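I have a structure I would like to understand better, so I am pasting it below and will then ask my questions one at a time.
Heads up, one of the protein chains got dropped from this complex, but the rest are sitting where they should.
For clarity, chains are labelled A, B, C, D and E in written order, and residue numbers in each chain start from 1.
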Amino acid sequence: MSEQWLAPKPPRLSAVEMTEVVLPNDANPLGNMLGGRVLHFIDMAAAVAAIRHAGNPCVTASFDSVDFLTPIHVGEACILKAKVTWTGRTSLEVYVDVHAENMRTGERRHTTTAFTTFVAIDPVTGKPAQVPPVLPETDEEKRMFQEAISRRDERLARRSHKQ
Amino acid sequence: MSEQWLAPKPPRLSAVEMTEVVLPNDANPLGNMLGGRVLHFIDMAAAVAAIRHAGNPCVTASFDSVDFLTPIHVGEACILKAKVTWTGRTSLEVYVDVHAENMRTGERRHTTTAFTTFVAIDPVTGKPAQVPPVLPETDEEKRMFQEAISRRDERLARRSHKQ
Amino acid sequence: MSEQWLAPKPPRLSAVEMTEVVLPNDANPLGNMLGGRVLHFIDMAAAVAAIRHAGNPCVTASFDSVDFLTPIHVGEACILKAKVTWTGRTSLEVYVDVHAENMRTGERRHTTTAFTTFVAIDPVTGKPAQVPPVLPETDEEKRMFQEAISRRDERLARRSHKQ
Amino acid sequence: MSEQWLAPKPPRLSAVEMTEVVLPNDANPLGNMLGGRVLHFIDMAAAVAAIRHAGNPCVTASFDSVDFLTPIHVGEACILKAKVTWTGRTSLEVYVDVHAENMRTGERRHTTTAFTTFVAIDPVTGKPAQVPPVLPETDEEKRMFQEAISRRDERLARRSHKQ
Amino acid sequence: MSEQWLAPKPPRLSAVEMTEVVLPNDANPLGNMLGGRVLHFIDMAAAVAAIRHAGNPCVTASFDSVDFLTPIHVGEACILKAKVTWTGRTSLEVYVDVHAENMRTGERRHTTTAFTTFVAIDPVTGKPAQVPPVLPETDEEKRMFQEAISRRDERLARRSHKQ
Partner (left out) sequence: MSEQWLAPKPPRLSAVEMTEVVLPNDANPLGNMLGGRVLHFIDMAAAVAAIRHAGNPCVTASFDSVDFLTPIHVGEACILKAKVTWTGRTSLEVYVDVHAENMRTGERRHTTTAFTTFVAIDPVTGKPAQVPPVLPETDEEKRMFQEAISRRDERLARRSHKQ
């Protein structure tokens, strides 16, 4: 698996916007969207960004901690935006931002944010595959890229701690 | 149900982007996404645009004819964009454009387009509710608005024909 | 792909009846069945008729315009009847008729009708496969067969217009 | 809950035909339809016949023993026919017959049969509701009605045994 | 397919506990869990016990009669326990016990019990595969094993009767 040069890609080329309407089966008897359904949508949005950036299938490696700030109700829309924020040799970090929207009033409430990581997989060998480096462009992308180092250190620390 | 003045809204305020990953249960044994699943996603995207514009719940009234130009495969993404193109007193026309995307290569294929109509419903009375007029802004929006008259005439003609 | 002679088949040999109970996840917060779910069921019923007639897998090529005449409610049944109305060399037209039924009172309401087209696929080559000619038997089948020519012309016209 | 006279109904007025296409999520990794999915479809078909006959919501009370004679494969159709065979004061027996169909070859294989019982429920009081007597018409319906007595005795025997 | 010696296994090595929360789509409009959904969960729990015991994929062969003693409501939990009770050469009997639980009050109601049978399948040949003999340990397991002979005789009798 020799190293090859892969052209850097800016986050906007793989950015994702998803809109999901919350149906009855996504909610508990109080009519609040189940946390696990939100996490499922976050995973799908992040996976699309990861695969687009990597040019290969990607599998979820981790979710950083997630706080659910406000409930989402049946009949509301769930708006997700995903963007690649950092890349390693075969792994990627994807940031996802989630808003609940009352479609009738237009009111949007910030619901949660998540940092997820994925590993790119070579579909032939089934082994991790090299990913193109991410090229942050905006100030916010540059800041998130800078801060990714400390998030990565925390992940390595907690993983060594767990095993 | 006296007429009230409702401020016109441009299409961009209710425009929708949806990204769906095609899962095994969305496809036939050849691995092609079922046409009915595509239509279901079109209906969801259009409904979000309609409800946002109307500020009320909306129910699907019609789909104009739909052609499936290329197949979509399991593991690909289905990208939908919906926009309000015309409004009547209590009804709206929503245009939806669908692309299939091979997320790994970035190749996007135009799959289908659809013109759908919705009726806004007053949630208290259950009767049709007045909708704000749409205010087309771009040249394409103005053209689609102009052409909506003939699409509406065709719908009225075929409905009188059917009954 | 040389032409072979295939024995004609009457529509009754591939006719389909489907009964679906509307569950909460099929409906919007007003309790009305989502239009896209109705279209999904129409596609499934039509596909069964098409595959039965063709003796090969079939993929959805188009839906003619569809009007939703009355809402269907959660807890009601959705009754679909599908029948092959016309055949080309490798394509078929299938007519689907949908009624909503209040199972308790027996009241049935005509909800919608749809003309769909499918293309038969050779499962080995993945290319379009020849289909047996349809042999209309009843007066209604003969009328629908006659009228299919003009529906086909409209489809060809709108497709050339779109591209 | 005084007894009222309800007009007898023949089984054909509530008979049901259901056609379901077996999708990947309905099957195990061998590609065979899961037994529990077949039972779910049987329950839905029987419930429609029961509600139509009773004119009230109905809840499943029992399934007699069920044997799965042949496997059903992903991509095949599952054809269910349900018919009311016997009625008590507030309960009904519904017979369901299931065939697997290879839609391409037209081959149909008898998969299973089931006798189910339902109790009609008054939607206001939530208590069991009287059902119209069934009026068997064909020889087969008369035979099944006759034999229902012994099936009912077996059910009563096993229920007293279980408690 | 010569007979080989397979080491006997006690039921506890393959016993299963499943907990499912009843969601809106699992229920009828009265809010009662559909009987067919209960049977689907029973089939899944039993299949896990069967596959664990057999060390091979297993397909459902039969369900003995099932009585639904009490309704389960949306928002309640459905608790299933499955255990292998008897083994033939290539078939297994699995007992499943189902309770409804009101998670807030802790009240548990006995809902149903089921005896199911499975056939082990050799994944290479697709033919029935020999299963290890079950080794009942507790008094209840020994009793169920003893009584399995008469349940098996009943199944053979009804199958010969049906064909």
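As a working rule, contacts are C-beta pairs under 8 Å (C-beta built on N, C-alpha and C of every residue); 3 or more make two chains touch, one makes a residue touch a chain.
Note that this is a predicted model, so its numbers are computed, not measured.
The undisplayed chain touches these shown chains across the complete complex, A, B, D, E.
Touching the missing chain, out of E:33, E:51, E:66 or E:84, is residue E:51.
Residues of chain D in touch with the missing chain: 24-25, 27-29.
Against the chain not shown here, chain B presents residues 23-25, 74-75. Counting over the whole complex, chain A has residues 28-30, 32, 34-37, 39-44, 47, 57, 59-68, 71, 113, 116, 121, 123, 126, 154-155, 158-159, 162 touching the chain that is not drawn.
Simple rule for what comes next: only the chains that are shown with their structure count from here on.
With contact taken as defined at the outset, chain A and chain E are each touched by C.
A repeat of the C-E interface exists among B-C, A-E or D-E. It is A-E, with more than half of its contact pairs matching by residue number. Chain B and chain E have Cα centroids separated by 46 Å. Inter-chain centre distance (chain A to chain C, centres taken as mean C-alpha positions): 40 Å.
Multi-chain contact residues of chain E (touching two or more other chains): 24-25, 28-29.
Two chains count as a pair here when they touch; such pairs are A-B, A-C, A-E, B-C, B-D, C-D, C-E, D-E.
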